[in-house]
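The structure appears right after this line, and notes come after that.
Only a single protein chain was left out; the remaining protein chains are all shown in position.
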Amino acid sequence: MKKLVAILLAVLLCLSAFSALAEGEKTKVVFWYSLGGTNAEVIASMVEAFNASQDKIVVDAQYQGEYDDAINKLKATSMGEALPFDIVQSYEIGSRFIIDSQKMVPVQTYIDKTGFDVSVIEPNLLAYYTIDGVINSMPFNCSTPLMYYNKTAFDEAGITEVPTTVDGILAIAEKLATYDKDGKLDRAGFLFSNYGWFFEQWTGKMGRQYVNNGNGRESYATSVAFDENGAALDLFNMWKKISESPYTSYIERGGTGQARAAFVAGKTAIFLASTANLAGVLGNVGDSFEVGTAYFPYVNEGDQGGVSTGGGTLWMVNSGDDKKMDASWEFVQYMINPENQAVWNAKTGYFPINMKAHDTETFKENIAKYPQFQTALDQLHASGPEYVGSLLSVFPEVRQYVEDVTEEVFLKGLSPEEAVTKLTNLANDAIEMYNLTNY
Amino acid sequence: MSQATLTRRQKNALSALLRIGLNLPLVLLIMLPLIYTFMMSGMPADELYSRLIPTRMDFVSYSHVFTKTTIPRQIVNSFIVAGSVTILQMITCSMAAFAFSFLQFRGRNLVFMCILATMMVPWEATIIANYLTVSHWGWLDSYRAMILPYACSAMGIFLMRQNYLTFAKELHEAAKLDGCGNWRFLATIVIPLARPALGALGAYVFLQQWNQYLWPLLVTNSDKVRTVQIGISQLYDIDSEQIGLMMAGVVVVLIPSLSIFIFMQKQLINGLMAGAVKG
Partner (left out) sequence: MTRMKAFTVRRKKTLYETIEPWLFLLPALIIFAVFLYYPFFKTIYLSTYLTNKYGEPKVFYELQNYLDILVGKYSAAFWNSMWVTLRFVFFVAFGSLLVGLTTSLLTARKFPARAFASAIYAMPIAIASAAAAMSFKMIFHPSIGLVNRLAGTRTNWLNDPAWAFPIICVISIWLASGINFIFISAGLRNIPDELYESAAIDGAGYWHQQRHITLPSLSPTLFFQIIINIISAFQSFTQVRLLTSGGPNETTNVIVYSIYLDAFRNFRFGSAAARSIVLFVIIMIITLLQFRAEKRSVHYQ
């Protein structure tokens, strides 16, 4: 028995020692990323290609779960002294929090140091991540929300004009809905996921602000703005109308996965999702029907506004180790070079942040085969830097409250006015508590 | 044979049939989730949206589990963590239980009560502070963080003490007369005698650690040290190929724990029962 224990302990020790063996003299860069599924595979292959293409740097890509999980990890590890990673991909709403942590080095430093030409990057994207003239993180997987529709179904229903507003969608929903033999809704006219991101995008499409202090850009936000500027009320009224429509149902919250699956299975003619899902959707739909993409719909007729970016950027850690930081910058540049961005675009749907990618063969071939990819780009160009999104430290928490309250409007019949009050109180409380203890 | 009453033999046969009939549906009901999971893990991707029961089983998802996911590494991690905790608990609990059952000292009952009291404290009351402790010590993302907090348990001490109390006191007396020190007594006489209970404890602890979710989720970030339960929870994705992958992942992760259960079933159940009855 004793011998067994001794052997077991020895084995355990060996295993742990083995895993601690260094990788040689190559500079190791730890890259935390958050994309799952097929998109993660693309990242993995790009990282592999980078490692294989040179022998001075080795990138260790580690999947951190969803963006929400990843930012929690980030918060957790910020408590320790050294961050256990060199580059982290984080979503746009984590920006304020990350900047506050003061553990990152703005990529501007490296842009200046190496004379990187930023004019090749989509200006609307850079605008979001530039604060006080400093580019903090490098856009990597940027997306805008799109409206996806079943073109074949549209043709069958005799719909020739793709709607540009939510009311327009509601109007044609009846023609698109189909029923099964029991008279129950089989294919919904449309399915909108209760995704907090859409709330932010719609606010931008109305040309209004999410929080105060210049949308959190002039200085850190101290309260929300969507109550006073009426954005929240308009949105909850919209959700109320949607909940009353017999041609749709409550599908999910926190993402668009179920809506996507429903679309692929032919159970909805329209749904909303990020352009990042385009490649996946096209792949899963195959030849079943034709997929169309259009601009994210306006809430009200006559709205003036635009979408802001979603997706993620790459942040570089200020580890103090110049060799590592230089290596990280090398990797960042690799990931945004034209060819890689073209491949990235074709395989996922995120649009290329590097405008030079439009000139590559990869890109041109892809657009020729799947013109749907162009929509997101056009939408981005149609928007403007003034509709760039907001910065908020407690964004993730507030997004959850948005989804909570929307759910109540949809499922429990909470009145839009009450919903606005409820959301405003929850959000402002979160902001106040954060500001009280962290600034 | 008379037609009026059934013979004893027939009565027994009827009774047996009745019992099988009553048990069968319940057994199937309890097994249902597992059967379904296994079936879905082999469902070919093209039949996924069209049928409930597959016409053929396609086990490609299992190879994907080992090639496309981080689960293999996580299995190793889970073994390391669960194995270490098991060994450590067997050691620390045996030692503490020995003190409570064979040795006399002042405050013995008080300390024992204090330790038993910890069984009543739910983990919520300590997890936040433990998390802060561990992160301030820089232990995040390490095996230590997952192993050491569980290196001893009140339940283990309780179980082993119950077991030791069944040994004859004379054993200890005799050993003392022979000049055998307490340490040697514990190691060479008590432990071998307590093997069944140790086996039960080991199996129980290993299972409990293998199945841990929240604590590893909080204290680990990288796949280097992450454990399997977190791994399978991250497999969820809507793409059709991923469903088979997810189910196969669940099956793969269930195999070690089910194996331990099957092999150690007798000891595990007897050990737990012994602890329960006296309690």
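When the chains are written out, they are named A and B in that same order, and each has its own residue count from 1.
Please note the rule applied: a contact is a pair of C-beta atoms (placed from the backbone, for glycine too) under 8 Å apart; a residue touches a chain by one contact, two chains touch by 3 or more.
Since the model is a prediction, treat every value here as computed from it, not as a measurement.
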Who touches the missing chain here, A:A49, A:A171 or A:L411? A:L411
Among A:A70, A:A153, A:I172 or A:I251, which residue is in touch with the absent chain? A:I251
Missing-chain contacts mapped onto chain A: 68, 72, 75-76, 78-79, 97, 184, 249-254, 258, 261-262, 265, 267, 394, 396-397, 400, 404, 407-408, 411-412, 425, 429-430, 433-434, 436-438
Under the stated touch rule, tell me which residues of chain B contact the chain that is not displayed. 15-16, 19-20, 22-23, 26-27, 30-31, 33-34, 36-37, 40, 48-49, 52, 91-93, 95-96, 98-99, 103-105, 108, 111, 115, 118, 120-133, 135, 148-149, 151-152, 154, 157, 182, 186, 207, 210-214, 218, 229-230, 232-233, 235-236, 243, 246-247, 249-250, 253-254, 257-258, 260-262, 265, 269, 272-273, 276-277, 279
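The definition used in the following text is that only the chains that are shown with their structure count from here on.
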How many Å are there between the centre of chain A and the centre of chain B, using C-alpha atoms for each centre? 39
For a test of understanding, state which residues of chain B touch chain A in their complex under the given definition. 49, 68, 70, 76, 80, 83-84, 87, 91, 131-132, 135-136, 138, 140-141, 143, 187, 191-192, 195, 218, 221-224, 234, 237-240, 242
Can you name the residues of chain A that touch chain B in the complex? 1-2, 5, 8-9, 12, 15-16, 19, 30, 32, 36-38, 41, 62-65, 73, 76-77, 79-81, 84, 257-258, 260-261, 264-265, 280, 284
